[in-house]
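Every protein chain of the complex appears in place save one, which is left out.
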Amino acid sequence: MASTAHPMAVCVAVIAKENYPLFIITIPTENELKFYYTVHTSLDVVEEKISSIGKNTTEARELYLGLLYPTEDYKVYGYVTNTKVKFVLVLESTNTTLRDNDIRTMFKKLHNAYVDMLCNPFYTPGENITSRNFENIVTAMMQQD
Amino acid sequence: MSRQAARGTDIRKVNGELFTLTYGALVSQLMKDYENDEEVNKQLEKMGYNIGVRLIEDFLARANIGRCNDFRETADIISKVAFKMYLGITPVISNWSPSGDEFSLLIENNPLIDFVELPDGHNALNYSNLLTGVLKGALEMVQMDVDVRFVQDQLKGDNLTELRLKFVKRLEDAIPAGED
């Protein structure tokens, strides 16, 4: 398969329930500012999806929200926990190897890592995520091919 | 142990995460209340001791075991019966001293430290120090004065957690219970 020159994901962000970023990581790191904007924009779509699906009782209320929006260069995916923490994943639009189910699996992995991180008794909920374990898991997930 | 027996004991189990997180909340509270790690270690040991002196009664009632003939037998029961019963793990017994009065319990999957990442600057903290107190307290109630200390700790980058138990002396039978 492809080398790590093309990462699986170019940005992963964790957003607090009050909509401020708890964690953001980008590949390459210089792109952080650019993706801040992308992630920020995606939150409106997330909110829209949450509220619209909430009204429709027949639709499955899955935590995975699917593709939030595509741009010319990127595809932005979203996921929301029952505690209203949002995960945002950005892929290059040239990345065609990942199917919807692969993305769902990546979010599940991210969610599990988030839960373990939250369970650290020395972490204060709502603070920036500085856990090395969490960062390692996310970085590995972004680069695996 | 048979499947039947294992299922029968499930009624006496609590959610592992509830236990681990409650312990974590206790340690983090102690770290807010006390300035230095040694003091936190001391408090944890003291609480463990209080637990140990009461837990032994429950243990003797449930485990249905006789008196230990020597320290090796005690080691076996601590690992295979007591740890198994209360924490669901069986530490490996190892590193016996030549005279047979000292051994190590090696723990690979210490449930107390699940999810824990120690904040920087707490190298003197023995996060799981409650265990030393529990062992000390429980053994004292069966007339054994045993010194218990941490040698290795996974939270500090070691590959496993190692508790060292050293037999000091046999206590007189008539020691007043729970003097603390």
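A and B label the chains in the order they appear, each numbered from 1.
Note that in this section contacts are C-beta pairs under 8 Å (C-beta built on N, C-alpha and C of every residue); 3 or more make two chains touch, one makes a residue touch a chain.
The criterion applied here is as follows: contacts and distances are computed from a predicted model.
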item: Complex member absent from the view - protein name from UniProt, among "RBR-type E3 ubiquitin transferase", "RING-CH-type domain-containing protein", "Trafficking protein particle complex subunit 6B" or "LAFE_0C05270g1_1"; value: "Trafficking protein particle complex subunit 6B"
item: Residue among B:58, B:76, B:108 or B:147 that touches the chain left out of view; value: B:58
item: Contact set of chain B toward the excluded chain (per top definition); value: 10-26, 28-30, 33, 43, 47, 50-51, 54-55, 58, 85-88, 111, 130
item: Touching residues on chain A - with respect to the absent chain; value: 17, 50, 53-54, 57, 60-63, 80-84, 111-112, 114-115, 118-119, 121, 125
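The rule is simple: only the chains that are shown with their structure count from here on.
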item: Approximate Å spacing (C-alpha centroids) for the pair chain A, chain B; value: 40
item: Chain B residues within the chain A interface of the complex; value: 17, 20-21, 24-25, 27-28, 114-119
item: Residues of chain A defined as touching chain B within the complex; value: 116-117, 119-123, 131-133
